[in-house]
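Below is one structure. I have some questions about it.
Every protein chain of the complex appears in place save one, which is left out.
Presenting subunit A:
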Amino acid sequence: MILYTTMPQEFIYPPETESFTKQQTVTYQGISLIVEQMDSQNVQVVRILSSDPQHYLDERICPGAKISCASIEGLSAN
């Protein structure tokens, strides 16, 4: 099926509600990160939310890096 429309995809196919809960915004060592829950103990970095270019060179928080939940300050819902 080819659907040719100017409507955004999310208006036609509503997103699954569970996909929203997987990602969270957290603060790790003073740097805001978007993380995804991997298992009960660890989260994986998806994106760094910082304007400081130096933060992007930090190996501990590069996208894909695993962080243990214990070291995260605020686990807040996105």
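Convention: contacts are C-beta pairs under 8 Å (C-beta built on N, C-alpha and C of every residue); 3 or more make two chains touch, one makes a residue touch a chain; residues count from 1.
We take it that contacts and distances are computed from a predicted model.
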From the options "ClpP family protease", "Xanthine dehydrogenase family protein subunit M", "Disulfide reductase" or "Thiosulfate oxidation carrier protein SoxY", the chain left out of the display has the UniProt protein name "ClpP family protease"
Could I get the residues of subunit A that touch the absent chain, sorted low to high? 6-8, 10-11, 15, 19-20, 22-23, 32, 49-54, 57-60
